[in-house]
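One structure coming up, written as structure tokens, with questions to follow.
Only a single protein chain was left out; the remaining protein chains are all shown in position.
Every chain is named by a letter (A and B) in the order it is written, and numbering of its residues begins at 1.
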Amino acid sequence: MFSSTREGLALALPAAIFALLLFIVPVGILLSEAFQSDTGWTLQGYVDFFAKPLNQTVFLRTLKLGVLVAGTAAVIGYAAAFSISNLSPVARGRVFGLIILPLMISPVARTYAWIVILGRTGIVNDAIIGLGLSETPIRLLFTETAVFLGLLQLFMPLMIISLLSAMENIPRDVIPAARVLGASWFQVFFKVILPLTKEGLVVGGTLVFTGALTAYITPAILGGSKVLMLETLLYQRVNVANDFVSASVIAMILIVMSFAANLLLKRIATARK
Amino acid sequence: MTKTLTFSALCCLLAAPALAQDKTLTISTYSFAQDAYKEALYDPFEAICDCELVIETGNSVERMSKIEANANDPVIDMAVISSHDALALARKDLLAPLDVASIPNHAKLYEAAKDPLGGHMAVGYTFYASSIVYRTDLVEIDSWADLLDEKLAGNVSLPNIIGTQGPLTLMMLGKAAGEESADYKAVISDIGAHADDIVTFYSRSSELAQLMNQEEVIAAPVGRFAWSRFKSSPLPFAWAEPAEGQAGGMNVMIMTKGNGNEELAYQFMDFWLSTEVQTRIAEALIDSPANAEVVVSEEVADNLTYGAELINSLNILPPAEIIDNREAWVEQWNNEVIR
Partner (left out) sequence: MKNLTAWAIIGATLTFLIGPFIIIIFAGASAGEALAFPPDGLSLRWYLKVFTIESFRQSFVLSMGLAVFGTLAALLLGVPAAYALNRYDLPGAETIRTIVASPIIVPGIIVGLALLRYLVIPLNFTVTMALFLAHTALVLPYAVRVVSSSLNNLRSDMEEAAVLLGCSRVQAFTKVVLPNIRGGVLAAFILGFVTSFNQVPVSLFLSGPGVRTLPIDMLAYMEITYDPSVAALSALLAFMSLAIVFVAERLLGFSRYV
């Protein structure tokens, strides 16, 4: 740890000032719009927003899908990242390339692919009927399942990358050593892998959860108007009704949810120290 | 106030490259088919007017707020927009009444297009019919009421209430059910009761075309402008002629109030409404003509909303009904249909 505070600030402040001026100030002004009325400060925008049953449903659905997507991504992500980190360097590089490949594909097209996959004549339904699981095609499109799959596919690479980057720091012999000393895989995971990769889990978890909350294209295309999420609702309010108060309320909810997720994950991470 | 400032500044920003020219006309239009418009309309006009056209595109909410924000010093000189959006702008006193004497081709328009809002606040430049596209091999459609019938359950899509097609579907379902009042309360409740039978409420005709081509949906109401996409499909699609008739709508041209560029704007409107340009645009299958003198081949006509008989038969939802009721429709829709 270096002690020169001035030097440290000189390194850190440009980034902070940049984010403050370009982000926090303008977004802050926008968020404050929901609290303003002709007569002064008010919470009426929030009261009105939550009074509507549709808004409540959309809020709960968004929270549910965000948690499900982040949780599933973490489980699969750990399995995948651990498997990848044990590969030879060459194989690891190739697999890593493939993992980040979907990130490079425009979310528009990636989401669109799911319309073809999940449709009545798509390959999933072909398989279901072929295996005799159902006589008629199952409706998958425009359901929460479709949105869940789309979001998971969209954001899982972020989790895997974060976890891989953190696993870089696990000393190579620690896990075999723990195994030799008689630790079960379960113990290895909770006592060795998790503590050493918690930074990655916090980053990955926040990225995936926040990504799922604020994705626009996936719920718009795969959920449509029947499976609204907060982001699609926000867009609808701004674009159809010029309703900046609702937009401001939704933005605040999304931001609070992301912060809460980040804090919660950090809390869990420190508790395991 | 801040909003006004920001938007006007934005427009200065966007219009900045054009200021170098002596004579410019700034128009605001839908973003669709810009390449085709350039060839059929913009380039030929620039060749004769000795001016530069600045084209601003976007969705109607964006474009309307831009016009509203710049009310004191209009950046947009003329715009094309749906008839109900035009009425909303007219009610806010943002539009100038048109001097039809300055638009000689106005006389050639179908009656319905000549003064759709009253007071010459707008003039129609294109019509579109709206009916139900369906799979002839799977189902038969004789009435708008068939949309909510058992035979289509799980295979039908309706337009979203917030688009242009949504209110037209409400009107026709209302007509089929004998509901006269424009609040369409019973119709929306009925849609809500059948919500599980409806695959999705689509927003764009391109989206619907994809859903119908992959056999997700076998019947849905749609604007005639999208018909060519269905006609070219290998699947057997037909355009329904329901007992209640077809719905219809119109897009119009408007002039912003006090823009100081009226002469050029009139010249452009007149050019756009001329038989020559309307024919060219119709033949490119972009917009159906509002000019009654346009003659096109049968093949072209089949893709359009064409001919006096059809146009006069359309059920057109009065623009005032849409803007007076839309807020209530969306509210009820959100509560009962998409829950």
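Definition applied: a contact is a pair of C-beta atoms (placed from the backbone, for glycine too) under 8 Å apart; a residue touches a chain by one contact, two chains touch by 3 or more.
Given the structure is predicted, the values throughout are model-derived calculations rather than measurements.
J.: Can you tell me which of A:Ala16, A:Leu43, A:Leu60 or A:Ala177 touches the chain that was removed from the display?
T.: Hidden-chain contact among the options goes to A:Ala16.
J.: Identify the residues of subunit A touching the omitted chain, counting contacts across the whole complex.
T.: Looking at subunit A, the ones touching the missing chain are residues 1-5, 7-16, 18-20, 22-27, 29-31, 76, 79-80, 82-84, 86-87, 89-90, 92-110, 112-114, 116-117, 122-123, 152-153, 156-158, 160-162, 164-166, 168-169, 196, 199-200, 203, 206-207, 210, 213-214, 216-217, 231, 234-235, 238, 247-248, 250-251, 254-255, 258-259, 262.
J.: If you put the missing chain back, which residues of subunit B would it touch?
T.: Where subunit B meets the chain not shown: residues 2-3, 5-7, 9-10, 13-14, 17, 31-33, 54-57, 204, 206-207, 209-210, 213-214, 229, 232-234.
Quick note on the criterion: only the chains that are shown with their structure count from here on.
J.: Roughly how many whole angstrom separate the Cα centroids of subunit A and subunit B?
T.: The mean C-alpha positions of subunit A and subunit B differ by 38 Å.
J.: Within the complex, which stretch of subunit A touches subunit B?
T.: Subunit A residues touching subunit B: 52-54, 57, 115-116, 119-122, 139, 141-142, 224-226, 228, 236, 238-242.
J.: Residues of subunit B touching subunit A in their complex?
T.: Result: residues 59, 61-62, 65, 154, 160, 162, 195, 198-203, 210, 214-216, 327, 330, 334-335, 338-339 of subunit B touch subunit A.
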